[in-house]
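So the structure is just underneath, and the comments pick up after that.
The complex appears here without one of its protein chains, the remainder shown in place.
All chains are identified by letter, namely A, B and C, in their written order; residue positions are counted from 1 within each chain.
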Amino acid sequence: MGDLLGVAVLGAGHMGADHIRRLDRVVSSARVAAVADPETDRAKEAAAGIDGVSVHAEPAAALDAPGVQAVLIASPGPAHEEALLAAFERGLPVLCEKPMTPDSAGALRVVEAEARLGRRLAQLGFMRRYDAEYMRLKSLLDSGRLGRPLMLHCTHRNVASPSHFTTPMLINSSVSHEIDAARWLLDEELTAVTVLRPRPSSNAPEGLLDPQFVLFETSGGTLVDVEIFVNSGFGYQVRCEAVCEGGSARIGDGHTMVVTTGGRAGEEVDQDYLVRFAEAYDREVQSWVDATRQGRVTGPSVWDGYAAAAVAEAGVRALESGVGQYVDLAVRPQAYEPTRRRTHDPRARS
Amino acid sequence: MGDLLGVAVLGAGHMGADHIRRLDRVVSSARVAAVADPETDRAKEAAAGIDGVSVHAEPAAALDAPGVQAVLIASPGPAHEEALLAAFERGLPVLCEKPMTPDSAGALRVVEAEARLGRRLAQLGFMRRYDAEYMRLKSLLDSGRLGRPLMLHCTHRNVASPSHFTTPMLINSSVSHEIDAARWLLDEELTAVTVLRPRPSSNAPEGLLDPQFVLFETSGGTLVDVEIFVNSGFGYQVRCEAVCEGGSARIGDGHTMVVTTGGRAGEEVDQDYLVRFAEAYDREVQSWVDATRQGRVTGPSVWDGYAAAAVAEAGVRALESGVGQYVDLAVRPQAYEPTRRRTHDPRARS
Amino acid sequence: MGDLLGVAVLGAGHMGADHIRRLDRVVSSARVAAVADPETDRAKEAAAGIDGVSVHAEPAAALDAPGVQAVLIASPGPAHEEALLAAFERGLPVLCEKPMTPDSAGALRVVEAEARLGRRLAQLGFMRRYDAEYMRLKSLLDSGRLGRPLMLHCTHRNVASPSHFTTPMLINSSVSHEIDAARWLLDEELTAVTVLRPRPSSNAPEGLLDPQFVLFETSGGTLVDVEIFVNSGFGYQVRCEAVCEGGSARIGDGHTMVVTTGGRAGEEVDQDYLVRFAEAYDREVQSWVDATRQGRVTGPSVWDGYAAAAVAEAGVRALESGVGQYVDLAVRPQAYEPTRRRTHDPRARS
Partner (left out) sequence: MGDLLGVAVLGAGHMGADHIRRLDRVVSSARVAAVADPETDRAKEAAAGIDGVSVHAEPAAALDAPGVQAVLIASPGPAHEEALLAAFERGLPVLCEKPMTPDSAGALRVVEAEARLGRRLAQLGFMRRYDAEYMRLKSLLDSGRLGRPLMLHCTHRNVASPSHFTTPMLINSSVSHEIDAARWLLDEELTAVTVLRPRPSSNAPEGLLDPQFVLFETSGGTLVDVEIFVNSGFGYQVRCEAVCEGGSARIGDGHTMVVTTGGRAGEEVDQDYLVRFAEAYDREVQSWVDATRQGRVTGPSVWDGYAAAAVAEAGVRALESGVGQYVDLAVRPQAYEPTRRRTHDPRARS
C-alpha cells in the first residue's frame, strides 16, 4: 500500500465514521492507517474490515502509529486545539472539521502555533468551498464579469434542530457556514454584525429564538444578510444570491446558477457531454471497480449492448427507407434477466 | 498495492486516456496495471507517472501483464469484439465502452460467448444509468408512485457534430444513448422504430440530415420520441420527460427533477445537509489527499477558522445585546495571504 | 349608448353566457344588444340586468333586433354555418367560436360565401392567438432572431375528458387548437398527419384511446408533434417548444418564455414597471369603476396612504441618522377597519 496516503482519523462518531468510510471507499490514493476514539468500541466498529489499520483510545497514540502520514480531526470541538498542536509538533498535515475551536482565543493560539512553524499544515473543514454550486458562484465573482459585489442574500434552513440546540448555536454553529462562505466569496473580512429576531416560529422548541436574521458588513462595504431558520419544517435549503454592480447570480434553488444581467435571467447550458456527464463517468467506473472487487458483475450487460445495436440497425433502416421498421431481436439467453413488461401487442406495421 | 484492483486499459485515445486518469486519480480502490494501444507513444504518455504500470502495443499482452485483474476497453468499436472474447477466455471482468460492436451480428456473438461461460463478466459503458438525474427518474418510475409510463419525450442536442459524422450516426451513435436509457427506464424492449426528417438546419454540414425525430414503440406499448439535433449550435442538452398514468417527471433542464402530479408541479427539497453536500465532502477530502501527497496545503486555513470564530462571537454578542457589534480581529500573520479588498471605512457603530 | 358596439350573441350556453358577461362587464366599448337561444329561459337569464337587450329564440330575429351592429356566435357547431351566412347577408361583422363547422365541406362553403362578398366579415375564435405567452412566442419567431423553425413540440393535457368525449374528438376538438396555433406560429400549412397511439391510460374511460401522439408535417418542412392527453389527471397543461436553427423557445411551464440560444437558457427580464404591472393597473381601475357604479368604496384607503407616508418618513429619518427609528402613527379613526394581528411587543429601540 506504499503509495496511498496513510491517514489517522481522530474521532469515530457520526462525522468521523463517515470520513473513515470516505477515505476507505470513495477517495482515491488514501487509506485509513489509524483511528482514535476514547470509546474504543466505536473506533473498532468504524475501522472494521480495513486492512492495516490500528485502533487507539488516545489521539497521540494514533498520530504515532505506523504508516500515519496525515491526520483528519473529527473529534468534538473542545479536543481540536490539542490535536492540532500535536499534529503541528509532528509536522503532520491536518484536515480539521469545523468549528476549529470553541472560541476565538483558542483559535488564535492555533494560528500563532502554525505561524511559528513558518508553513501551513492545516486545512479547515469548510466544505461549502467544495460544493459545485458555490464553486461556480465563486468563479463567476472572481471573473469580474458581474462587477463588484454589493450584497449577498443568504438563506439557511433546516428541517428541525437537534434537541441540544441553543439560541447562540444558530449563530456559531449554523451561520458559521455563511460566515466562511461570505469571507471566501468576497475575499473580504466581516467587520460588523447585527442580529434581528422576528417572532419565533411556533415549531421551534420553547425558548429557542428561531428564526433569526443576521446582517454582516464587510471590510469592503458589502452587506451580507442571512436568514437562519433551523426549524423550518419544510426542507434543508441553502441559497445565496450575490448582487453585483452588473448583475446578480443565485445558487441553491434546485437549479443550476441563475444569472441575471443585461435584461436576461438564465443559466449556462453545458456545451459538452464530458462536462454534463462527468460525474456519471466517475460513478460508473467506481461502481464497476467496487462490484469487481467483490466478484460481482452489475450494470448494463452485453445483452443491453446487443439490443441497442439491433434497435439502432432498425433505426437506420427506418431512416433510409422512410418507413417504420420492426426490431428483430434474437432470443434472449436465460442468463440475462427478463424485463418486466411484455404484454403489449404492437399494431401491424410494414 | 495488493488491495487495489489492477486494471488493463485497452486504448489510450481521448476516452482511454480519460479513463486512465480516472482510475489513477479519482476512483478509489483501483490502479492502472497495464495500458495497450497500437500507438505506443500515446499509451506511454497516458501512463506516465503511474507506479507499476506496463505499456503494450497488443491488447493480449496487456491482458497477460502482471497484476492485471480486470479490463477496461476503450479502443475503437471494431476492436471490441476480439478484446471482449480475449477477456472472456481469461475470465477477466470487463468494462466495455459503447458501442459494444459496430453491428448487431457481432454483438450477438459476444452475447453467445458470455452465455457459454455461464456467468456475466462484462459491463457495458452506458453511463447515463449512473447520472444522478437519470437515477432519480429511474427510482421514481420503479417506485410506481406515478403509475405506468405511457410516453417518454426525449431531447438530445449537441452544439456541433464532428467532421466525420454521417446521417446514420445520428441514430447509431447519438440516439443509441436514448435507446439504452429507454430500455432501462421502462424495463421494456423497443419493438418498432420510425424516423422523421424535418427540414435540415442550415447549420448542419451539407448532406447531413439533422435534426431527426425518432419514434420507438416498446413491448409494453409505451411510445418513446427522441429529438436528435447534433448541430443545434446552442448547447448540449439532454432531457427526458416520462409521462405516466398518474403524473409526469422531467429531468435535464438545469433543474432537479420536476414532477407534476395532483395539480402541482415541483421538485423535492433535500431534507439533510449530508445529502445536499455529499459531493462537497467527497471533493473536500479528495482535494486534501491530493494536495497532501504533493506536499502542499491548500483550502481554508486556520486563519479562516479563527476569523469565523471571531465573527461568530461578535454575532452572539449582537444577538444577546440586541445591538450591532464590531468584529475584533487580531493582526493577521503574514503567512496567511491577505484578502483583496480592504478600502472601505465602515460607518460608526455602537 | 350610441358609441358602444351593439352585439347580438347567439347561444346562451356555458360559452355564450361567459361571452355575454365579458361584453357587458369586461370589454370596453361594447354592449350586448340581443341574445338568441332556442331555450329562451337561459337566454333571459344570461341577459338579466343588461340595459336595452332583447331576447330571442331565433338567431335571425336577434340579428335583426334594434341596435345590433355585430354578431358573436357561441351556439353549437352545427348551427354555425347558417348563422355565419345570415350575418354575411346582413353585412354584419362576426366573431365565431371554434370549430367553425363540424366538417371541412361546410367550412369551405363559408369560405366561398365570404369570398363572394369581396371582403372579410368574420373572425374565428382561436383564442390562443391572444394569449400573452403565445403572442410572445409568435413575436420571437417573426423577429427571425432564432432563425427558421425546424420543429414544434407541443403538449396538451386536460385533467379529465367530459363524458361525451370520443376518440376522434382528441383530434378534432382538442388538437384543433394546436392545428391552428402551428399554422399561425409557422405561417405554413399543415400537409400531412400521422397519429400514434401509445397504451391508453387506465384513467381514460373504457374505449377511449387516450393519450395520442400526433405528428404533422408542414408546407415548409417543419415537423410538429403533439402529445394530447385528455385524462392526465394531473393538470391542464399547454406547452409549446419551438426548435429553430439558432435556438429554442418554450412557453407554458408556469414560467415566462424560456429561450435557449448561444449557450444560455433563460428569460427576458422586464425593463419597466408599466410593462410588469400593466394588467394590475387595468384591474385596479376596473375594480374602482365597478365598485363606484355600485356605490361602494373598496381597495386601499386614505389610512393606507397615511400609514405609508408615516412609515416612509421614519425610513428617511433612519436613512439619514443611520439609526433604527420607530414609526409614529396617529390613532386610527374607527372608519378604517383594524388590521388583525397586533399582539407583539416590539423590543426596545433607540
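Just so we're on the same page, a residue touches a chain if its C-beta (ideal position, glycine included) is under 8 Å from a C-beta of that chain, and two chains touch if they have at least 3 such contacts.
Bear in mind that the values here come from a model prediction, so they are computed numbers and not experimental data.
A.B. asks: Looking at the whole complex, which of C:Lys44, C:Arg128, C:Arg145 or C:Arg264 touches the chain that is not displayed?
C.D. replies: Counting the whole complex, the residue in contact with the absent chain is C:Arg128.
A.B. asks: Among C:Glu39, C:Glu58, C:Glu89 or C:Asp304, which one touches the chain that has been omitted from the display?
C.D. replies: Going through C:Glu39, C:Glu58, C:Glu89 or C:Asp304 one by one, C:Asp304 is the residue touching the chain not shown.
A.B. asks: Have a look at C:Glu114, C:Glu227 or C:Glu241 and name the one touching the chain we're not showing.
C.D. replies: The single option touching the absent chain is C:Glu114.
A.B. asks: On chain B, what residues meet the omitted chain?
C.D. replies: 197, 199, 258, 260, 263-269, 271, 344, 347
A.B. asks: Extract the touching residues of chain A with respect to the undisplayed chain.
C.D. replies: Interface residues of chain A facing the absent chain: 147-148, 150-151, 153, 159, 196, 198-199, 201-203, 211, 213, 215, 217, 220-223, 225, 227, 229, 232-235, 237, 243, 245-248, 253-254, 260-263, 265, 322, 347-348.
The criterion applied here is as follows: only the chains that are shown with their structure count from here on.
A.B. asks: Once you find the CA centre of chain A and the CA centre of chain B, what distance in Å lies between them?
C.D. replies: Centre-to-centre distance between chain A and chain B: 17 Å.
A.B. asks: Taking the mean of the CA coordinates per chain, how far is chain B from chain C in Å?
C.D. replies: From the centre of chain B to the centre of chain C is 44 Å.
A.B. asks: In chain B, which residues are in touch with two or more of the other chains?
C.D. replies: Within chain B, residues 159, 215, 217, 220-221, 234-235, 237, 254, 322 contact more than one other chain.
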